[in-house]
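All protein chains but one are shown at their positions in the complex.
== subunit A ==
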Amino acid sequence: MSASMTRRKAVNAVMMTLSTGAAVLGLVVLALILMHLLVRGAGALNLAVFTQDTPSPNAAGGLRNAIVGSLMMSAIAVAIGTPIGILAGTYMAEYGRFAKLSKVIRFVNDILLSAPSIIVGLFVYQLLVVSFGHFSGLAGSVALAILVIPIVVRTTEDMLLLVPDQLREAGLAMGWPRWIVIRQIAYKAAMSGIMTGVLLAVARISGETAPLLFTALSNNFFSLNMTQPMSSLPITIFQFALSPYQNWQDLAWAGALLITIAVLALSIIARLVTSRKEKS
């Protein structure tokens, strides 16, 4: 074997070892994070976490108000963001497929998809908190909805573009107007993909903290009033983790575990929805 071949093989061995090392390092670090989360979180998890409200320092309590607040704000955010996202995605894939405007919106949407969420918080603060004069759960929902929209727009457009045009033409040939064709044919064919997008959007917003900081603020008491400041899991974790009190820190870990489980479960369900569709 020539000297250059030996050298090339040596370089190859070194680089391949490094890349395997990178994979092992990455997985070990991420496994460590999940392990700590599981140990500290599960240690602090009990029934009281779900049935009692956030306590004062060194008192017994749970995260009920934060969990309910998070669920309510996420639900309203999805209720606002999903229809807007689906309609906008429909425009880009159907009515405006070849329009210049669609190109512009695709670009803008991709920017919104990765824009810093704290900026969205500042925007909604100026828009809803300053003008109404107080923080509210509704403002938090709107901030989260702005994060939902780009995800839903993106998946709706992608999924509608996958629907073969022959199906649409068949519908049009039956004399249906386009909006019936879109509703009865295109949406039906793209349904599971759009659902995946919505689920991923829920996963994304359920851990978002920054946009809620100065929109929903927080609330130490149980509240269902969307026009008032509202507690949420991420903000409670943020506040409790940075506190010096042991019971607050424990609750922060419990909350972190809950959010992670929710996010992982949603992502897995989203995957199952698509893979089942692919099989059938």
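Simple rule for what comes next: a contact is a pair of C-beta atoms (placed from the backbone, for glycine too) under 8 Å apart; a residue touches a chain by one contact, two chains touch by 3 or more; residues count from 1.
What we mean here is this: contacts and distances are computed from a predicted model.
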Protein that the absent chain corresponds to, by UniProt name, given "ABC transporter substrate-binding protein", "Phosphate transport system permease protein", "NADH-quinone oxidoreductase subunit K" or "ATP synthase gamma chain": "Phosphate transport system permease protein"
Hidden-chain contact residue, picked from the options A:16, A:59 or A:170: A:16
Touch with the omitted chain, as defined above, among A:66, A:185, A:203 or A:230: A:203
Touch with the omitted chain, as defined above, among A:73, A:88, A:159 or A:198: A:88
Missing-partner contacts on subunit A, residue numbers: 8-9, 11-12, 15-16, 18-23, 25-27, 29-30, 32-33, 36-37, 40, 83-88, 90-92, 94-99, 101-102, 104-105, 107-112, 114-120, 122-123, 125-127, 146, 149-150, 153, 165, 168, 177-179, 182, 200, 203-204, 206-210, 213-214, 217, 234, 237-238, 241-242, 249, 252-253, 256, 259-260, 263-264, 267-268, 271
